[in-house]
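Attaching a single structure in structure tokens format; questions to follow.
As you look at this complex, bear in mind that one protein chain is not there, while each of the others sits in place.
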Amino acid sequence: MTGLLVAVGGTLLFAAGLAAGRLLARRSAEGGTDLGSPVERATFHTLHTASVAAPPLRAGLTEDAARKAVRRLRPLFGTAALGLTADDRLLAWDGPGRHHEDTVLDRGRQVRDTGRTQTFAVDCRDPDCPVRWGAAAPLTVEQRVLGALVVLGGTESASVVRATREVARWVSVQLELAELDRTRTGLIEAEIRALRAQISPHFIYNSLATIASFVRTDPERARELLLEFADFTRYSFRRHGEFTTLAEELRSVEQFLELVRARFGQRLEVTLQIAPEVLPVAVPFLCLQPLVENAVKHGLEESVERSRITISAQDEGATARIVIEDNGVGMEPDRLRRILRGEGSPSTGIGLRNVDERMRQVYGDDHGLVIETGVGAGMKITARIPKYRPGVHSAPPRTASGRG
Amino acid sequence: MGAPGTPRREVVTGAPRASHRPARPVRVHAADPAADPLAVQALMRRQLRLGAMVFGVLAGGTGLLPLAFSALPDPAVRPGSALIVWAVLGVAVYPALVVLGRWYVVRAERVERDTAADLERS
């Protein structure tokens, strides 16, 4: 008895889960119940079909996309079959009469060559075959014919021809949008790549000059600094991966500071407070070094006697909070605002703006830099980095780049 | 920072990005050229086999224990049998688990090293 009860309960639960899954699989395609006049209903129906067919096409003209689109578009025509061709290939076919593939491909080729819609009769020996006639319309993206939409049916009909042409045009628009999407994604990628911070030529020059000054007086130290410099530049110039770990980023900051210290000696005092939990967090490549460089510049190069810099990384549950604080000359808040908006003179604060922009780009506007400063009040820069964000990984798993 | 004489600081943030496109919608699916799908598949299969083996030993070992215990003679008759249960469940299980786990780690790392070497070579 109880076994039965449990079996029934289990089955019910199972069915419930299944239903939930299906529901999710197909976001309900039901419309409202009260839709007014038949014309309105038809309009709605058409629009709805189109909107359902659009998403797959936005991925571009692939076999998978074509299959889904054709299946969803066929109800618009009410004819026997619908096909999509491109590059001398049949991408998708929905409905009977698949044995006319060759005819359809042939027509597709003609459409591609002429760029015009055409109708054609289909010769079939099978008396049960519903396909007697067809229309093919070109799919054009940027004045180039990519393929053809082919509609097959029983009897010739002018309205079907027109519908074919219109639907083909609509599909073309979707494909153009897909092209646009791709371009935009590429643009974002390029933008991020362009935004990758670069170490300043001044720094390279200064470091080499400092090392040179040690060559005679303290060759051992010069050698060490040179190795440090080599490591630092190797890290900064690396090509792969937009992201790295906080641990690696901190190591690079360490080398940077070592080189700076060689130049300024005891005038620079750095305190580091690190919660070790946040060291594996993925961060945008070279996002700390520009901030530290900024702090060093404010502290040392602009007159302060003894410069104190505190770098801290704290664990805040789902985010890591990184704070870089200096006791340097600080900055006029309005000037900083202009710099962050990209209106300042190109030479100053470019690092700050760059990091701010990349943070916003990657994690959203909630994660831009928060800077507290005033003239003569030092500067405190806070960055909050989420421990997880889709698509953000510290490095590709493994590259056979032959390093090491 | 509230020391007297310290000039006041003001909070400054950058302007929100002009376009309201979602932050980094791009999930880069570009497969890593070095991550040959076949190699990944082979690695997965080896690791899964290894994991399943350890799990099998665990399930077989501990899963059969309750049955084995129920087959032990009644402690009222043979008091020693209760002691066996205590010794096994109370003590012996734990070192066995650690040894099994350690063995798995050594093997799994070997599999990974092999794969890494193969990828490097190709």
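Letters are used for the chains, namely A and B, taken in the order the chains are written, and counting of residues starts over at 1 for each.
Following the convention adopted for this analysis, a contact is a pair of C-beta atoms (placed from the backbone, for glycine too) under 8 Å apart; a residue touches a chain by one contact, two chains touch by 3 or more.
One rule holds in what follows: contacts and distances are computed from a predicted model.
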{"item": "Hidden subunit of the complex - UniProt protein name among \"Na+(H+)/acetate symporter ActP\", \"NADH dehydrogenase subunit M\", \"Na+/H+ antiporter subunit C\" or \"Polyamine ABC transporter permease\"", "value": "\"Na+(H+)/acetate symporter ActP\""}
{"item": "Touch list for chain B against the chain that is not drawn", "value": "27-32, 35, 37, 40, 43-44, 47-48, 50-52, 54-55, 58-59, 62-63, 66-67, 69-70, 72, 74-76, 79, 81-82, 85-86, 89-91, 93-95, 97-98, 100-102, 104-105, 108-109, 112-113, 115-116, 119"}
{"item": "Where the unshown chain meets chain A, residue by residue", "value": "2-3, 5-6, 9-10, 13-14, 16-18, 20-22, 24-25, 68, 224, 227-228, 230-232, 234-235, 238, 240, 245, 247-248, 250-252, 254-255, 257-258, 261, 269-277, 279-280, 282, 312, 314-318, 387-388, 390, 392-395, 397-399, 403-404"}
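Everything below uses one rule, namely that only the chains that are shown with their structure count from here on.
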{"item": "Centre-to-centre distance between chain B and chain A (centres being mean Cα positions), rounded to whole Å", "value": "30"}
{"item": "Chain B partner contacts - residues on chain A that touch it in the complex", "value": "185, 188-189, 330, 333, 336-337, 340-341, 353, 356-357, 360-365, 367-378, 380, 389-392, 396-400"}
{"item": "Residues of chain B defined as touching chain A within the complex", "value": "1, 6-17, 22-24, 26-28, 32-35, 116, 119-120, 122"}
